[in-house]
Structure formats: C-alpha cells, structure tokens
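In this view, the complex is presented without one of its protein chains, the others remaining in place.
Per-chain numbering from 1; labels A and B assigned in written order.
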Amino acid sequence: MKNHVLRPLFAAMALVALILTARALMVPSDFGVHGKSFTYNFYRAGAVSDWKNFPVSYKGGGSCVECHDENAESLAASRHQIIQCENCHGPARNHPEDPETLTINRSRDLCLRCHADLPYPGSLRSELPAIDPGEHNPGEACVECHNPHNPNLEDME
Amino acid sequence: MKCSRRSFLKKGLGSAIAASLPLSSFKFLSPAEARAAVGDPAVRWGFLINTYKCTGCGFCVKACKKENKVPYDLPVTRTWVERYVVTRDGEAHIDSPAGGRDGYTDPKIEGKEIAAEEITKAFFVPKLCNQCQNPACVQVCPVGATFQTEDGVVLVDRTWCIGCGYCIMACPYGVRFFHPVYKVAEKCTFCYHRITKGMKSACVQACPFGARQIGDLKDPDDPVTRAILTQRVAVLKDEYGTKPQVFYIGLDENVR
Partner (left out) sequence: MLDQLATNGHLIAHGMDWTIKEGFVYPNEFIYWSIQIVLYPYMTGLVAGAFVLSSLYHVFGQQDLKDMARFSLVFSLALLPVAMMPLLMHLQQPLRGIEVLFTPHFTSAISAFGIIFTTYSIIVLSEIWFVYRTYFVEQARALKGKSGVANTFMRGLYTVLSLGAWDLGEAAVAKDKKAIKILAGIGIPVACFLHGYAGFIFGSVKANALWMSPLMPVIFIMSAVVSGIALCMLTYIVIMEWKKFTTTLAKGRGDDSVKLIKGAEIDVISKTSRYLIGFLIAAITLELLDLIFRGYTAMKSWDILRSVMYGKDFINIFVLQYGFGNLIPFILLILPRLTIRRTALALVLVLFGVFMMRWNVVIGGQAFSLSFAGYMHYVMPIIPHNIETFKEGLGGALLVGITPFVLFWLINKVTPSLRFNN
C-alpha cells in the first residue's frame, strides 16, 4: 500500500507497452531511414518499388514504328514528325492486346492547341502556322481538308 | 536466489527483445539490391524547361493526367501550364484554365479581351514538382509517408499517408493535392516508373517542341546538365530555401 502514488504511472506504462506492441505488429519491417537524413529519408522502402511498378501507358513512338512503319515513314517527312503518335492516337497501353484499337482524336480542338492564332511576341507559339478559329471554316473538322500526317499546304488535294 | 532471478529476468528480457525484432532487419542486401530498393544514389534527376519553346499546347498536361491516372475532368493536376501576357501598361495577365489541359486556343484571359497591339511580351510557363533538394513538404510529414529517394525524387507512400494535408500547405509551389480516388496526398513523381526504366517522363515525351527535358544532374555530359551549366537558368521561389531541381530558361519576373 505504501507506493500507491506510483499506480497511475504503472497504468501509463501499461498503455505505452500496449502502443509499442501494436507498433511492432503494424509497422512494416522495411520502415526506417533509408539514406542520409531522418528529415528526408524516413519511409517504407517498399514504397519506392510500388512507384516503380506503376504501369506505363504512353509507350512512345518507338514502339509504334515496330508495326506501323508505313505511317511512320510518311510522318517522318513532315513537319508533324515532332508530334508523338500518342498525342492524337491516345496512350498505347498494351496495344494491340489491350486495347485492340486506339481511339483517334480527330477533333478540331486538338489541332487548335497549336494552330489557334495567339499573337505572343517572344513565344514560339506566334511562329507556328495559325488560323483564327472564328474565321477559318468555323465548326469544321480540320482533318476534312488537312492530312495530319502530311500537313504541307502545297500537298493538299 | 534473488540474484539469479534478476539475471534470469535480464536474459529473458534480452531474448524477448531480440525475438520481437523482425527477422528481415538482419537480412543483408547486396549493393545492387539496396540501390534497386531505394533509388540509385549515383543519379540525381533534374528538369529543364525552356519557356521560349513552350507553345501552350497542353499535350504535357493531357499526357500526364492519363499516364498517372489523375481524374481527367477534375481541376487538380500534377503538372500545369500557365499563360502570362504582359501589356503596355506593365500589367501581367495570368491564367491557367483547367491547368492548360486543353491547350490555349482563346486569346481572352479571364473573359477579358486583350488587343494584340497592346501585348509587349507573352509566354507560357509549365509547372511541375520541383523535386527540391530540401523539400519542405517532406520535412512536415508527421508519419514518414512522403520522402526523397536516393536519386532525388519526392514520392508519396499511398499505403501510409494519413491525409492530413500538411505537406500540401508546406509546398510553396502548390504542386500537391489530394488524389480524388485514393484520398492521399498526390504529386508529380517525374514519372518515376518511366525514368527508372530508361524512358522519359510522359510530359517530356509528349512535348513536341522540346520545351521540357529531364536528365541526370550528376552526369556533366547529360544534355540537361550541360544546358544548366552553360546557360543562364533560374528556379522558382528560391527565397524559400527549398533548392528546386527544376530549372527554367527565360524565366520572367512576372512568373509566380
């Protein structure tokens, strides 16, 4: 009975022990300081591989050429060769298995991203061939007249 | 008797502690394994943006949102493009509708018509996570759910983030947000899943004009590093001491 003063302390210690036990059970074993500083490198190492395993959707033009070499050739001769296939054709993901076909964006809005006239001195934008969307065949899809794989105006039919 | 009981307790306690340590903490990783686990310390990913080359087409934003599965129709985005139009009165008109996801096709800014002859300079500024050397966002994470990899990229552990929003508040650049699906802090990863496979970040790949470039700052022969070392470059908001690793060519004083 003499030490009744310490009883709340024992209760507190039991609580701390409980938390520590739960901690040992619930914190992943690869959690810790991985690197030089506690400030910036305190984490679960597995999180890095989680991010590395994130699926790639945009495969890049290189993978398109493997099958679609004829399109690649025509495009290579045009000024549009700087545009990635997937910018208009959509991300390849696991094409041709999944998805089997890609949905091509043929919208006017897509072309206007670069070719709507903006008079911006000092920006590359003002150097691109441009139209005023309100004046130049408003509402029409550009691909009705222009070939996106060969946008050269002189080659227009 | 008393003495032996004490020593027994001591031993017992010692072995209990040893037993409670997870076995994996004694596993030795080969250097390659360790590097694969937490990033390659021989690499430091950095970014270079040439604002003269950016045309505001927004293909980068579109590609980023689709690549990284950030809900396409919500205003939050890992990367965005800002438009700055400076007029003769010295005023800067700034906007970034939908983060520039659909490009810039309308000369109006915030519904305001700006006459072409009034414009003295105008340009686009792509923004993304600066992957700071001293990331303020990481410093303030209460649970170690966001961190810097050995190759200098700041990531978020989606399984550990509690969603307090402190990192969002601490970032001076406003690059963080809550992922609408996973309900955890979300940010640009430089497309960590791509760059560690030898690919370019989705935004870099999507840019037709080479306005965005990613490279290894520890390699002096890397084109990005060479450009940073030889040209006049600037970073955003250096006054916060975060040491951003996204460098800009042609940054203007109006850029926020």
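The rule is simple: a contact is a pair of C-beta atoms (placed from the backbone, for glycine too) under 8 Å apart; a residue touches a chain by one contact, two chains touch by 3 or more.
Not measured: the values here are computed from a predicted model.
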item	value
In the full complex, displayed partners of the excluded chain	A, B
Listed residues B:136, B:234 or B:251, member touching the removed chain	B:136
Where the missing chain touches chain B, by residue	71, 73-77, 80, 82, 94-99, 110, 127, 136, 139-145, 160-166, 168-178, 180-181, 183-184, 239-241, 256
Residues belonging to chain A that touch the chain removed from view	1, 4-5, 7-9, 11-12, 15, 19, 22-23, 26-27, 31, 38-39, 42
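To be clear about the criterion, only the chains that are shown with their structure count from here on.
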item	value
Intercentroid distance (Cα basis), chain B paired with chain A, Å	12
Of all residues in chain B, those that touch chain A in their complex	20, 22-25, 36-39, 41, 52-59, 62-63, 66-68, 85, 102-107, 116, 119-124, 134-135, 138-139, 144-150, 155-160, 189, 192-194, 196-197, 199-200, 202, 205-206, 208-209, 211
For the chain A and chain B complex, residues of the former touching the latter	24, 29-31, 34-35, 39-45, 47-58, 60, 82-84, 86-87, 90-91, 109, 112-114, 116-125, 128, 133
